[in-house]
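One structure follows; several queries about it will come next.
Omission of a single protein chain aside, the complex is shown with its protein chains in their original locations.
Coming up: subunit A.
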Amino acid sequence: MASHGISRGSGSVVRSEEARQKEQQQIEAYKDLSDLVNTKIAEKQYTVEVLGLVTKLLHENPEYYTIWNHRRRVLVALVTEETQSPDELLQGDLQLTFVLLRKFPKCYWIWNQRDWLLQKAESLLGADAAQELWAGELQLVNKMLHADSRNFHAWGYRRIVVSKIERLGSSTTDSADTSSSLAQSEFDYTTKMIKTNLSNFSAWHNRSQLIPRILRERNADAEARRAFLASELGLICEAINTDPFDQSIWFYHQYLMSTISPSCPPNGFVVEDLTNGERQKYYENEMEYIKEILEDERDCKWIYEGLLGLAEAYLEVDAGTGAVTTKDMRAWLAELKRLDALRRGRWEDLEKRLQL
């Protein structure tokens, strides 16, 4: 879309005559190829030869979205005319998009072509073949996320792939049938990604999406759900202790706390039958743990923000135990103002909202 992160360096902007001429030749060659493809397509010459030209042009410019549309036009025609086996065409395109994705991992149109291909394959080759193809896509996504663990497109495509595999694997239309669910293995994948890099919020996010599902699928009872929450809290508290300055971790902590809140939407609960007394206990434990970290990290603003968030949640369910005092909250807010001047306006609003 635009030049991201390309350093100009300190070289001269003026091109030599030789470089200029070379660029002219490149422009002519590119324009010739592009004109040729557009002419052939306008003439509806949907042939294997034109497909080759399209491939060449896409290698030069994968952002040229119209050419991807042309490619699909040609592919559909070739399949309809039965001049080429669908499988062969499909393999060719999977290869092309794979090579291009490695070079241009953030190009929307390439991901889009991949999705289109697989959907077409499903209608042409049948469910069994499609199942295998989509399973192969998981391998591709793994590779892409190995290269860049935050790639937004790859995570989005991963969710599409998983839902396709689950749908195709499901032998019945009964939504209670969870035999084909990948929720648990996807959850395990987020664990693996987080263990490699605690800062990977994309993985934390996906984890938060999977939790309600795996608990449902396990038919987890009240006790199992409490054990699950305890284990997630253990994981995140360890992460906080490792790097309390990383915001990905704190956002996941906020997520877990939000599932405890009485205002959590029912489909988001981890534990379904929490009493306010239990909620208080969770909030108290978290505050206690975070205060321990505070002793070594007095200048970490996330700690004070975490404490204030917990205090606010605590007060919502408090029956007057007085475990959280206004004095504490004022002190934490003062630290936030001291440490986080960038967001001073936010802390002032918070002060008013909490009537501190």
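We take it that a residue touches a chain if its C-beta (ideal position, glycine included) is under 8 Å from a C-beta of that chain, and two chains touch if they have at least 3 such contacts; residues count from 1.
In this text, contacts and distances are computed from a predicted model.
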**OP:** Leaving aside the chains on screen, match the unshown one to its UniProt name from "CTLH domain-containing protein", "Polynucleotide 5'-hydroxyl-kinase GRC3", "Geranylgerany transferase type II beta subunit" or "Exocyst complex protein EXO70".
**Re:** "Geranylgerany transferase type II beta subunit"
Original post:
Which of A:N142, A:Q209 or A:N276 touches the chain that is not shown?
Top reply: A:Q209
**OP:** Among A:W155, A:Y189, A:Y314 or A:W332, choose the residue that contacts the chain missing from this document, as touch is defined above.
**Re:** A:W155
**OP:** Could you tell which one of A:Q184, A:S199 or A:N285 touches the chain left off the display?
**Re:** A:S199
**OP:** Using the touch rule from the top, list residues of subunit A that touch the missing partner.
**Re:** 1-8, 13, 20, 23-24, 26-27, 30-31, 34, 38, 60-61, 63-66, 69, 72, 108, 112, 115-116, 150, 152, 155-156, 159, 199, 201-202, 205-206, 208-209, 246-248, 251, 254-255, 258, 268, 341-346, 349
